[in-house]
Structures are given as structure tokens and as C-alpha cells.
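A single protein chain has been omitted from the complex, and every remaining protein chain is retained in its original position.
Let's look at subunit A:
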């Protein structure tokens, strides 16, 4: 048969100049519009970023005082910030400044916190959790992966593991024109997490009860499936600088509107020198603000056109 004689009908493309030029030009003329479109989409996104970890203290405070302060649960960590750009950081303890929203922001406006130099992708950290325990009450004792945060005394900790233990616990309160802006904290976690990974019959137990207290505490009377902050936190980030969703503001913010933020600066990133930032951002079809994709598309498209021209020139001058 033709198969055994290796004579199957075959398409045998070869790189003729026509093909090569066509391919380069085709890539060029599809990529450049895509690039422009995504660049445009990214530009439309309004984003306000405020680094506050250094802004909530005296800049010249020495390191050990700072650590004592952040570790002391009783110290007042409230910090009020006004969001605007360009960023302006001053000592702002308990003081209110008024700054302006640069452009109109349409709802929903997503509130993120961004941590830097925080290795949520560290192997020890990533593994330190128990999906079985999170899923259902029956799995309460499945804590072998959770070391070293597995037991409090003899009792298992729910939720166990380093990830849950280091839960982020800064809080933000926003107000505009002396009127508080409500932060909608519903639906910030993935639906599948709520429905399938975190059980509705699992309640926090013995969490942050003794020993070294890591991050935030959980309300012991709310099941895990409703603790969306925890779910967001427990979807570990891929890279050491990451954002996580904090909530949504569901009203539009007008341009030049002044926003005041009161921050409870609880979370200790000072020990490993991690930055903390508060981000307010709208989205477009491409997501948040990042020009890289659009620029990359433009570059690749440009390179292709350049190659096509080169090829044509070489073809003409050195046939």
C-alpha cells in the first residue's frame, strides 16, 4: 500500500521567498493592531498605587524600634493615607490629607494589596497546607503536611499550615468627602474555591491561639467557605512580588475627587524588607494596567516587517 511504501499523499511546504515574505508580513500586520488594541486597553485603565509601609512611620525611625512597634499587638497601627499620584509620602499618622483622583474611575474599582519580596512560592510555604482539612470537617486531623503550624498543644489547628498562619491582616477604610466608601468584600475569591475547596462545615479552631502569632486572626464562628480573605490569601502567588484582591468599590470615583484611606498597618513585612502597597485599579477587557503585552506585540510585529523588508532587499540584490 502507499502507506508501507512511504508514499502517502503529503503536503511538502518549503520556504520559498514568497512564503517567507507572506508569513513575515502576515505576522506583522496582525500583530501591530493587536498590540495597539491591547496597549490602548491598558492605557484606559486607571490605577493608583501607594506604597505605605515606609510612609506610615517616621522615615528615620531605627529598625529595632520599628520591629518592636509592629510586633506589639497593642500599639496603635492606624495610618491614614490619601491616594493620588504622583505619590507623596510624608508622616501622616492620624492626619488627614486631601488628594485627588487623577481620572474618572468607573466602578467596579478593585482594591489590591501588593507585597514585595514575599516568597509565597517557596516550597516549604506552598506545601504547608491541608486541602483535606479545608474541604471538610472530617479531614480535621489531616495535618501531616502542615508542619510546623499543625497543632496547638495537642489539638489540631484549623486551618493549619504556614500559609493560613501568615494571613495578611492590614485593613483599609476609604472615605470621600467625609463619607465612608463601602468596600465590597464579597466575591473576591474564585468561585471554585468557595464551592469546592473550602468547606462550609469547617470552622476555624485553635487558630493563632498560642506560640508565635503569624498574621491575621479568623472569626471562629464563620465557616471557611465564607472567609474570602483567607481563600484569596491561600491561592499562593507565583512570584515574590504579587497583588491580592482586597475588595471592590462599587461606586464611580470622579476625577479630582479626594480619597482618604485609614490603614491598620498590622502586617509585618519589615523583618524581611518587603514593600506594601495599596492599589486601586479599574479593569478593561485585557485586565489591569500593563503595557508590556501591547509593546511586545508591537515589537514582534515590527521585527517581522523589518525581516520581511530585509528579505526582500536581499532577494533583490543577491538573488
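Here is the rule we use: a contact is a pair of C-beta atoms (placed from the backbone, for glycine too) under 8 Å apart; a residue touches a chain by one contact, two chains touch by 3 or more; residues count from 1.
The rule we apply is simple: contacts and distances are computed from a predicted model.
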>> Out of "Ubiquitin-related modifier 1", "Large ribosomal subunit protein mL46", "NADH-ubiquinone oxidoreductase chain 2" or "Phospholipid-transporting ATPase", which one is the UniProt protein name for the chain not included here?
In response: "Phospholipid-transporting ATPase"
> In terms of residues, what is the contact footprint of the unshown chain on subunit A?
Replying inline: 4-17, 20, 23, 27, 31, 34, 38, 47, 67, 108, 110, 112, 114, 118-126, 131-132, 135, 147-149, 162, 165-166, 190-192, 196-197, 212, 214-215, 235-245, 248, 268, 271-272, 281, 283-290, 292-293, 296-297, 300, 303-304, 307, 311, 314-315, 318
